[in-house]
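Removed: one protein chain of the complex. Kept in place: all other protein chains.
Letters A, B and C mark the chains in the order given here, with residues in each chain numbered from 1 onward.
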Amino acid sequence: MIVDPYNSRVREYFTNPMHCGDVAGGAIGYFEDQGIRLRLSAAIDGDTITRLRFHAWGCPHTIAAAEATCRRFEGGAAAELEDFETGQIMKDLAVPIEKTGRILVLEDTVRSLGQAIRDLTDT
Amino acid sequence: MIVDPYNSRVREYFTNPMHCGDVAGGAIGYFEDQGIRLRLSAAIDGDTITRLRFHAWGCPHTIAAAEATCRRFEGGAAAELEDFETGQIMKDLAVPIEKTGRILVLEDTVRSLGQAIRDLTDT
Amino acid sequence: MSADLEPIYLDYAATTPVDGRVAERMREVQDRFYFNPSSNHFAGRRSAAVVDAAAGQLARLLNADPAEFLWTSGATESNNLAIIGAAKQRQHSGRHLVTLRTEHKAVVDVFRALEKQGFEVSWLEPDPDGRLPPERFQAALREDTQLASIMQTNNETGVVQDIQSLGAISRSRGVVFHVDGAQSVGKMPVDMAALPVDLMSITAHKLYGPKGVGALYVANGTAIEAQMFGGGQQRRLRPGTLPVDLIAGFGEAAAVAATRLEDDLTRLAALKAQLLEGIRDLDGLYVNGPEHDAYPGILNVGIEDVEGESLLLALEPLCVATGSACNSQSQEPSYVLRALGRSDIQAQSAIRFSLGRQTTREEIERAVSLYRGAVAKLRDLAPARTA
Partner (left out) sequence: MSADLEPIYLDYAATTPVDGRVAERMREVQDRFYFNPSSNHFAGRRSAAVVDAAAGQLARLLNADPAEFLWTSGATESNNLAIIGAAKQRQHSGRHLVTLRTEHKAVVDVFRALEKQGFEVSWLEPDPDGRLPPERFQAALREDTQLASIMQTNNETGVVQDIQSLGAISRSRGVVFHVDGAQSVGKMPVDMAALPVDLMSITAHKLYGPKGVGALYVANGTAIEAQMFGGGQQRRLRPGTLPVDLIAGFGEAAAVAATRLEDDLTRLAALKAQLLEGIRDLDGLYVNGPEHDAYPGILNVGIEDVEGESLLLALEPLCVATGSACNSQSQEPSYVLRALGRSDIQAQSAIRFSLGRQTTREEIERAVSLYRGAVAKLRDLAPARTA
């Protein structure tokens, strides 16, 4: 049984990634592993992430997951980054099991962004 | 390469065997072997075979060969029966090699008819 | 060979014409879904979806799971893959195999090949009507028996084996049970959920589908060894680019069969009765195989004292079989009929009429008259027995 490996959300996020880019001078999370590279950069206002952008090198699920992450957290509280849920993103994007590792790399990147924000606000 | 196993002459002789039958009171040649049965009967006038008829039980080549034999010898001299040529009949009817035995049975039948005619005229 | 003769085709057991809906579906797939179903692009996935849909159609006909089918090139390949594949898979537990003497060549010759490779085969004898009594089957199974193969409908006589009972015995003894279903699937009700069968061979061209495609039903959990190696298609069990149009046609043929099975059987039974009534008074005529409870699309009759090859030619333009379709180029008497106790000469006079969806009452009438005429003619031609 072969179906489209990309559900409509993956296709949409991959085709029109509205959050691709950089926040100049923002906080940065970066990770590379599993053959993918991910970078998130954020502008913070108080506790709020006002802009969240990504760069990604990897398969369509990786790119879509990065876009999904930006949509999820932009406009929210930085503290919510702790709530990053791999299960939800795996489900929303129908990520195949064998790509779980890549979503964990995204989790690491998000965590590294949270740390960077904490470092910024701590100083 | 599969072609029609029956050439047009076999088909004609098999479909319309004009010499099937018996010559009442005539000389008779009979033989059975190789899973076939052949019977020839002839009316003689002096040295001439005036009527020649056959009965045959066997494959289409056997039946056509019997018909061909009647056509060949009817109206001819009884002595010509000695000239029965298996090679010619094999060729004319495109008899497959593996059926050579059946044509030899026909030869035996023709010979047995020749003997019967000789027996008749000798007495 | 009389290029203008219009055949009266009563050889549906050899192969069937392609159903109209099937041909249409194949054309559509050829035009719009000719892509390689293994290709990693959206067009390829469309072809893959066509294949899936066909598996669904076949599964519905047989009340099976679509994942239980492997696509092959026909029943010959399916039989080879099933029998060799299961025998090799299990050879470390035992090398004894069981089959029936009246199987199709595509089973018989596979077992012969396995015998040469050191397997031991028990060749069971059917009863004179062609049936294998379950007790005989049960008695043949041993501790080291790994596989049994029994066909459902016999291609020469139409006799139908009791697959339900035979399969139950097999299963109770842990013996893998293969069924050659080439002459039954799509022609009579076959319910894989109810039948204790592990492997079943199917071919599309006997059920108004295309030639060149078949399937092997492999019940979930039944392990077989691949017999061909190549790309990763079909879980590596049968590699090669999938002929998506043929598979689609096969699926469509299964769907058509599902809707007309009962009607077909009723029609065929009436036509077969008409045929037999039309000739049964002939001197020396007998039916090969059972007169009742056989598949109604096949009637095999012999007649005393008529030579088979001449009978066949005299029957033209009737197209019927002597021996089985698949080895009919040889003039050898049918081993199937010999196993039913017929003599060589009797076997050689046997004619298999096989009827199908396009067969009409008028064709049967002509067949009757051609058969009667041919027999009369050949008997006229023959020397009197006492000559």
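The criterion applied here is as follows: a contact is a pair of C-beta atoms (placed from the backbone, for glycine too) under 8 Å apart; a residue touches a chain by one contact, two chains touch by 3 or more.
Everything numeric here is computed off the predicted structure, so don't read it as measured data.
Of the candidate positions C:His41, C:His92 or C:His292, contact with the hidden chain is made by C:His41.
Mapped onto subunit C, contacts with the missing chain fall at residues 1-2, 5, 7, 9, 11, 14-18, 23, 27, 30-31, 34-36, 38-46, 72-77, 79-80, 104-106, 109-110, 112-113, 203, 205, 210-213, 227-233, 239-246, 312, 316-330.
Residues of subunit B that touch the chain left out of view are 1-4. Considering the complete assembly, subunit A touches the hidden chain via residues 2-4, 6, 11, 14, 17, 20, 28, 30, 35-39, 55-60, 63.
Definition applied: only the chains that are shown with their structure count from here on.
Note on chain placement: the centre of subunit B and the centre of subunit C lie 42 Å apart, centres being C-alpha means. Between subunit A and subunit B the centroid-to-centroid distance comes to 97 Å (mean Cα coordinates, whole Å). Chain contacts: subunit A has no residue touching two or more partner chains. Shared interface positions of subunit C, defined as residues touching 2 or more other chains, are absent.
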